[in-house]
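Heads up, one of the protein chains got dropped from this complex, but the rest are sitting where they should.
Take a look at chain A:
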């Protein structure tokens, strides 16, 4: 065990992040683990950050880089909204994020998923991975935990889901990724955005369904030690 680990090392969010469109809006989902090497610096982080009333962004990669990019874009969008006189579109938010990611690609290490709803295009998801590409997609996944979800989405994704179907899909997916990815964990947070507004939901880790080979959560070693010894077997 590495007793000399530096708790002040740069924090990265190993992460699993997901953005999915459904019939009427989008659902964004993420885990909540922020790690510094092997130490979990924050086990209940908020990786889905607000940019405007109707646009949110899922952050992955370097915690600092993704926070700064979000902060700049929130500022630009605020000014833009004032000038425009109406809410900014999801496309504009995504483009601003992309410009920062692309033009500073040598210095930044952050993959982002922008999702939201506007009155012109409805619910939209934009993926902005490491180099600063901008891709509009019906759904997208990101972060270290996403590696384990490509096959799952190939099979489970379908066009035109309802709000509940979409949210259940996202929660299931994040939960699966948490089970396999050491850098993802904690709770599952979702944000649903549609014409009516924004709904934030929270699914604690120990309430999630157990997958293959996962053990039941135990409260403490003392409980195990104090458990009564099993009855001897009768042949």
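The rule is simple: a residue touches a chain if its C-beta (ideal position, glycine included) is under 8 Å from a C-beta of that chain, and two chains touch if they have at least 3 such contacts; residues count from 1.
The rule is simple: contacts and distances are computed from a predicted model.
Novice: Not counting the visible chains, the remaining one has a UniProt entry; which protein name from "Thioredoxin domain-containing protein 17", "Proteasome subunit alpha type", "GPI-anchor transamidase" or "Serine/threonine-protein phosphatase 2A 55 kDa regulatory subunit B" does it give?
Specialist: Result for the unshown chain: "Proteasome subunit alpha type".
Novice: Kindly state which of the options A:89, A:110, A:144 or A:175 is in contact with the chain not pictured.
Specialist: Spelled out, the listed residue whose C-beta touches the missing chain is A:89.
Novice: Quick one: which of A:43, A:80, A:163 or A:180 touches the chain that's been left out?
Specialist: In the full complex, the listed residue that touches the missing chain is A:80.
Novice: Where does chain A touch the missing chain, residue by residue?
Specialist: Answer for chain A: residues 80, 83-85, 89, 91-92, 94-96, 98-99, 120, 134 touch the chain left out.
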